[in-house]
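Only one protein chain is missing from this complex, and each of the others stays in its spot.
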Amino acid sequence: MIEIADVGKRFVLHNQGGAILDVMHAACLNVRAGECVALVGASGAGKSTLMRMIWGNYRCDQGSIRVAGVELCGAQARDVLALRRSRLGYVSQFLRVIPRVPALNVVAEPLVVQGVDEDHARAQAAALLTRLNIPQRLWALSPTTFSGGEQQRVNIARGFIHPWPVMLLDEPTASLDAVNRAVVLDLIREAKTHGAAILGIFHDAAARDAVCDREVDMAQFTPAAAGAA
Amino acid sequence: MSAYNFAYLDEATKRMLRRAILKAVAIPGYQVPFSSREMPMPYGWGTGGVQVTAACLVPEDTLKVIDQGADDTTNAVSIRKFFERVADVAVTGQTAEASIIQTRHRIPETPLTEGQILVFQVPIPEPLRFLEPRETETRVMHALEDYGLMQVRLYEDIARHGEIARAYAYPVRVEGRYIMDPSPIPKFDNPKLDNSHALQLFGAGREGRIYALPPYTRVESLDFEDYPFTATKAAGQACALCGSTSSYLDEVITDDAGGRMFVCSDTDYCASRVAAQSQEDAA
């Protein structure tokens, strides 16, 4: 479902004397349906960069990234948007929402966008929030006022409300207590059972071992130190 | 008399006016600009109507002039005398006898007939003026039939007063096309504009505009489906002189003690009914 071939990435910093940062070289990787793959490597190895290139908020300059059959290198904005609407899900580390919107609506939104009846979508959102132990009294409040762990769980609920065929997880268990961590791992296992292809970053080694089928070390795609200068 | 051309205006000016009138007749409800002349009376006293009348008059005409329905008020008397002097035409007070009737603020009660011309004096010809101050923009609005704003004004009336509060100069749509200001006639007279047998001409001297309703033109008063137009007048009153309950009435204060009476605004109509009644009484 995710096919990455020969992908490279460089940043050109025009406002810092045109400095060029080569961060990735000839990255290759495949994730099949029902499989969970972990990206590993030291900080700065390009894990998040690759995730963002797959999500599409980082541009892909070299090589090929195919997600659910869609080529992302040079893709039109509307093709990427269509992909995100129903086939590609992303649990990021940070929640980005309009300040006033209630948590329940934030979680339900991905379904509503796809045309699911709003009441039905909210019912599903309520079920997920319950499962993730967000007290009902918080559902009508904006998550901007929540603690870090609560925000993270809202983010996870939003990410798992739709059975995306392809999912990207960026530190899904960070800042969670043991109980909620177990719930998230269950959610990941269920997604795999449904046939989702999952690519994730897990600093939590135990969590990684629990759900991931294999690991890909990003260090192998880091350009040689001499070449980067 | 030899000091003046017939009907005061020179022939070139009359030709200019007649061209404007013909164009106005050809495009019912459309305001045709014309080059308004100085007349020997102030603006606001009917200079537009006088110029249109002057352009229409021929020596065989019989002229009637009314002001608020009356033949004997200052404005009516002076305009009638003016044309007696500069055109030497016959004058009359009787609606049925007249071939041209110049009017301010009324349409006679006696139905008009084919061949008659009714000339209105118009102070402000643009029905959209108080909604949109820019002439350039009102012209475009007319051209594009962009008339939502006019309806908004009626909406506001109902929202605020429970009904369309406009009692005079009530806007009309001509042949389903142009929105037109019928001059400050009471809305009671609006139905008489529709499908009239007579030619109706409107002259605005200060603003230099002529517009027209040819005979048998469809004229609809603007309204809402659930708030239809009604031609109202003083309710439940009869004329104190002729007893008419169907004509438009003026309220006249008779003393300082609050005494008042309602009488027909159309003096010719009222007088002819009084005369007919005294004949019946005599018989």
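Order as written gives the chain letters A and B; numbering starts at 1 within each chain.
Rule of thumb we're sticking to: contacts are C-beta pairs under 8 Å (C-beta built on N, C-alpha and C of every residue); 3 or more make two chains touch, one makes a residue touch a chain.
Just so it is clear, contacts and distances are computed from a predicted model.
Undergrad: Missing chain, UniProt name, options "ABC transporter", "DNA-binding protein", "NADH-quinone oxidoreductase subunit N" or "Phosphonate C-P lyase system protein PhnK": which is it?
TA: UniProt lists the chain left out of the view as "Phosphonate C-P lyase system protein PhnK".
Undergrad: Looking at the whole complex, which of A:L81, A:A140 or A:A206 touches the chain that is not displayed?
TA: Answering carefully, the residue with contact to the hidden chain is A:L81.
Undergrad: Would you mind spotting which of B:E38, B:E225 or B:D256 touches the chain that isn't drawn?
TA: Only one listed residue reaches the unshown chain, and that is B:E225.
Undergrad: Please identify, in ascending order, the residues of chain B that touch the omitted chain?
TA: Looking at chain B, the ones touching the missing chain are residues 140, 143-149, 151-152, 155-156, 158-160, 223-227.
Undergrad: Which parts of chain A are in contact with the chain that was left out?
TA: Residues in contact with the chain left out: 11-15, 52, 56-59, 77-78, 80-81, 96, 98-101, 112-113.
Definition applied: only the chains that are shown with their structure count from here on.
Undergrad: Roughly how many whole angstrom separate the Cα centroids of chain A and chain B?
TA: About 77 Å, centre to centre.
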